[in-house]
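The other protein chains are all here in position, but one chain of the complex has been omitted.
Going in written order, the chains are labelled A and B, and every chain counts its residues from 1.
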Amino acid sequence: MTYEAVIGLEVHVQLKTRSKMFSRVGAGYGHPENTLTDPVVLALPGTLPVMNKEALDKIIMAGLMLGCEIAPECKWDRKNYFYPDLPKNYQISQYDQPLCRGGSVEIELPGPSRNVMGDHRRIPLTRIHLEEDVGKLNHAEGVSLVDFNRAGTPLMEIVSEPAIHSADEAFAYLTALKTIMIYGAISDCDMEKGQLRCDANISIRPAGAASLGTKVELKNLNSFSFVREGIASEVRRQVAVVEAGGTVVQETRDFDGQTGESKSLRSKEMAHDYRYFPDPDLMPVRVDEAWKSALRGHCPELPFDKQRRLQRDYGVPYTVTSVLVPDRELSDFFEEAARLCANAKAAANWIANDLLRELGAAKLPLAQSRVRPAHVAGLVKLVEAGAVLSNAAKEVFVDMFRTGEPPEEVVARRGLGANVGADELERWCADAVAANPKSAADFKAGKESAINAFKGPVMRAAKGRADPRRVDEILRRLLAR
Amino acid sequence: MSEDLCFSTISQLARLMETGALSAEELMRAVVARTKAVEPRVRAFNSYDEADALAQARASDERRARASRTGGRGLPLEGIPVGIKDVISVAGQPLTASSRMLEGFVSPYDATVTRRLKGAGAICWGRLNLDEFAMGSSTENSAFGPTSNPWDLERVPGGSSGGSAAAVAAGEAAAALGSDTGGSIRQPAALCNVVGIKPTYGRVSRFGLIAFASSLDQIGAFARCVGDAALVLGVIAGHDPRDSTSVDAPVPDYAGAASAFAKSGRRWRLGIAKEYFGEGLDPEVGAAVQAAIDVYRAQGCEIREVSLPHTKYAVGTYYIIATAECSSNLARYDGVRYGHRSAATTDALDLFFKSRAEGFGPEVKRRIILGTYVLSSGYYDAYYLRAQKVRTLIRRDFLDAFAHVDAILTPTSPTPAFRKGEKADPLAMYLNDIYTIGVNLAGLPGISVPCGFTRGGLPIGLQVIGQPFKEAELLAVAGAYESRCDWGRRRPRL
Partner (left out) sequence: MPRPDLKLDHVANLARLALTAEEKERFAAQLGDVLAYVAQLNEVDVSGVEPTAHALPVVNVWAEDTPEPGLPVEEALRNAPARRDNMFIVPRVVE
């Protein structure tokens, strides 16, 4: 019997707003404990929530980018439960009227090799809604310490349909979602900073069956890799249970990234009864066409659409677009450079290889690079015109990165132009041949590789500025005499 | 003289201070002295900070002096001591809701109404007693002991804003702020012979008011006369970006508008709701209210009967909606970030259970339980959703009536002040609110004005119910009666 895994992911994405969801104190990460609070965040007696407009803009934008239906009207509900990290002991959320419904995420599965694009699929979504984040509990000996800096940060909950069928698909889903969120400046989705959190609901069923099996909720998946490992491990566990004749128990399990195993969380005595009711302190949200149009105007091209376009319109290969596209600024940089020099592939290579290497070594973000699209375009043109040779061009690039000089100036300053005079080159070749009669004889006798013996001395004499093709031409002519 | 000051209206005090005959500091000293003299018997205050009040008074005198030097306008409540119900936040002052849960809590921020009072030059005076978390109609539910009705110390002042009503009645403040969710300003005003106004829902910001029932709560004012109530309302009303339920509409000059109406000799069309004069109404109260109606009639007002057919469902509707909302609003009181924390707890869960059990009194617990129940799985539709629908019908009753009348007259309370301990049964206590509760459910403004005394010397109140956001008309109608009598000028014998 073969089994099929059925997985649904619940992803919480922290929105990149400057202030919190229901109060105007600043939002942020890594601040000293309890320095991002105000009476509303701490739920002091008498305080009231006020919506953050930017958070609404961001979730609508996310919904538009993901092809969701945006609800014309929605409201806020109180989700009532007690926990030390939840100041009001209710969370303001959206229960039966989420802001977004439907939609989907295009994902790319791993291909047969790194250089070959994998299959694309669409994972349908159920809904997206807005809520507020909770504080952070730090556990110490016998006590828990609570920091409310994170409490009240706007959180988008994205629920997928149970339409994911493997750990790899889950990984691809998260990667795609993260790129889209970054493109839209909606969130940075840095899991280490808690900006993206993921819980998985996993069940198995006999391959081809229609009904769903009992699902297990898996928590504490703290990285994309742990999501993949955790899901794979849980699917294996469920298959083992069923094959041993048992049944999968509906429960919540806690994943341990170190051991790769999960354990059952102590089942609570009572199921949660959240007693949802409409929050009387907040007014409903009405989204009209004008609001949606305005935001649509700000929506960027989606990453995979961009990738396809770059491949189609510029002929840039998959391996290079895969590097450029996940970073929206980088791909914009590339397009600007391509526009300026008309050899998109060459520009892409400079950016994907040399620019990224230099940025990495200097630990600089793209925005602070002294090399701008015009620099890249200029260098491409110089190489195309033969004014500088490829290996010299690489040195030019490094200098440009360091100083910000246009390529022509670097070439001139360092004398890196491929401007060897024809006479000089002729003379060096003749000298090289004359200096090595044995190789000359071997070549004339038919040994092709003998010609290489002359190239070294010629290139050294030319200090690398000679075009190897011309050198080869000249040598052959001389040897043919 | 000093006692006279304590029973002067705001307008009278303002005139004295404007002419220099009285300083804010002198006034505050008189009020403090009066408070100290009567508090052992009345117990209106949970606490008061004499030094702070006198400092505020001195600052007021300095402001007034500066303003007169520069020819600037004086502030509308300059130097006037206004008592604050201990559910309204004043920065640096205790905020207890008369509960052990918040014993020792000091608030770091000002409620919006507090900011407005201070901006108007008023002196925020003391922390006034109430039924714990504003739940009750007698102030007997206070964890710190009941307040006594200044007119008969064996009896209750009403509730939940009993301290506020008693303080004004006893001359311990020129005015006071209270809150009204089901009648908690109007009913104690009636029982204590003062004016009490609850504005339209959304007229006054709730930011800084300890929430009881979010869709019903409003802050309002106690005063010696309708004119004073208009002044205080004009100061505290207005849109507040910190309260999403507050309405963005301009605040008229209530005092000016009310007196303009009075001068215009307008003949009001007044409704008498037949459902409010039936069983359970004390005959002396009924008679006093009828006499008040006659006064309106004599002024040429048109009196007609109106029907509010869903009146009998008002108390039931209220106790579902208010308890549901309060069960959620009071969840934050858990001993984690502030408030009472139980000493002997084994884990965080235990902390919640025990701190709340120790911190809350029985009425609060009852309402939390009832509210939790009506919201719980399987019961939401049957109780909460249904109650919100009946609420729509109750509001509709009023709005239909207002098609034919400008305001509706009713008794404020079915009985005068009852003895402490007399209404031990919760349901009996809830039924007390029968005349005031529908007004909160419908979101309308309402005011109680003194309209007589029982043979035993207990005050009786007349309620006027107005149309949404028409507080000026409401105050004018109330003033039209007040101008023909002087019940409000009597003083309790203390």
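Convention: contacts are C-beta pairs under 8 Å (C-beta built on N, C-alpha and C of every residue); 3 or more make two chains touch, one makes a residue touch a chain.
Computed from a predicted model, the values in this text were never measured in an experiment.
Using the touch definition given at the top, which of the shown chains does the missing chain touch?
Counting the whole assembly, the omitted chain is in touch with A, B.
Just to verify: which one of B:164, B:205, B:372 or B:413 makes contact with the chain not shown?
Hidden-chain contact among the options goes to B:372.
Touching the hidden chain in the complete assembly: which of A:122, A:286, A:339 or A:447 does that?
Per the contact definition at the top, the residue touching the missing chain is A:286.
From the listed residues B:341, B:420 or B:491, report the one that touches the chain absent from this view.
With B:341, B:420 or B:491 as choices, the missing chain is touched by B:341.
State which residues belonging to subunit B touch the missing partner chain.
So the residues of subunit B touching the unseen chain are 104-106, 108, 201-202, 215, 241, 244-245, 247, 310, 312-313, 315-317, 319-320, 327, 331, 334-341, 345-354, 356-357, 360, 362, 365-366, 368-370, 372-373, 376, 383, 385-393, 395, 425-427, 430, 441-443.
Applying the definition given at the start, please give the residues of subunit A touching the unseen chain.
17-19, 24-27, 32-39, 41-42, 50-56, 73, 75, 82-84, 89, 137-139, 142-148, 265-266, 270, 273, 275, 278, 280, 282-286
Methods note: only the chains that are shown with their structure count from here on.
State, to the nearest whole Å, the distance from the C-alpha centre of subunit A to the C-alpha centre of subunit B.
58
Sort out for me which residues of subunit A touch subunit B in the complex.
Interface residues on subunit A, with respect to subunit B: 39, 42-51, 78, 80, 82, 84, 87-90, 144, 146, 148, 273, 275-277, 280-283.
How about subunit B: which of its residues touch subunit A in the complex?
Touching subunit A from subunit B are residues 87-89, 95, 97, 102, 105, 107-109, 111, 206-211, 214-215, 241-245, 324-325, 327-328, 331-334, 336-338, 348, 352, 372, 375-377, 380, 384.
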